[in-house]
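The other protein chains are all here in position, but one chain of the complex has been omitted.
Showing chain A:
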Amino acid sequence: MATGTVKTGPQDLPPSGGYGPVQFERIKLRQILSAKSTLLTYAACTGLGFFVMFYEYRQIRRERVEQLSGRFAIQALLQAERDRQFLKQVRRNRDAEADLMKDYPGWQVGKLFDEARFIGDDPDKFIEPNISEYFAHARCVGGFLHLFNYSLNV
């Protein structure tokens, strides 16, 4: 079926005088740093880096201690204020619950269907309310902003 045409004419031959030489040898890249100087540079950079880091870290540590010292000095003041605010809110929560559930017959404030919060709960012992209890009567946005007040609990 394939009725190919038969090639005629002169055969392809190398150029006159032959092909040029072929490069077989590997050509190396131009060397900038030798192995020895690379290692030496690495060691020098690392050593200097560590020295600067430790030297600076002493200063950073010193400043951190000073900062911490200042914060410890006002810790009592902040905590005292926070305690008062916290107790006020606990009392407000209790009043709000009593007001909210006053129409429910037989409701006991601070208990869930006559079950105390903890077994053997001692009224003389103060157990800090957890976060959902503390914000039970708060609006979402207002309560969220007061998270800071709660988080100062140290």
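In the analysis below, a residue touches a chain if its C-beta (ideal position, glycine included) is under 8 Å from a C-beta of that chain, and two chains touch if they have at least 3 such contacts; residues count from 1.
Heads up, the rule we're going with is that contacts and distances are computed from a predicted model.
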Record-based protein name (UniProt) of the chain missing from this complex, from "Ras-related protein Rab-20", "NADH dehydrogenase [ubiquinone] 1 alpha subcomplex subunit 8", "DNA repair protein RAD51 homolog 3" or "Ubiquitin-conjugating enzyme E2 G2": "NADH dehydrogenase [ubiquinone] 1 alpha subcomplex subunit 8"
Check each of A:Leu40, A:Met53 or A:Leu68 against the chain that is not shown and name the one that touches it. A:Leu68
Which positions on chain A touch the chain that was left off? 62-63, 65-77, 79-81, 83-84, 86-88, 90-91, 93-94, 97-98, 108-111, 116-117, 121, 123-126, 129, 133, 136
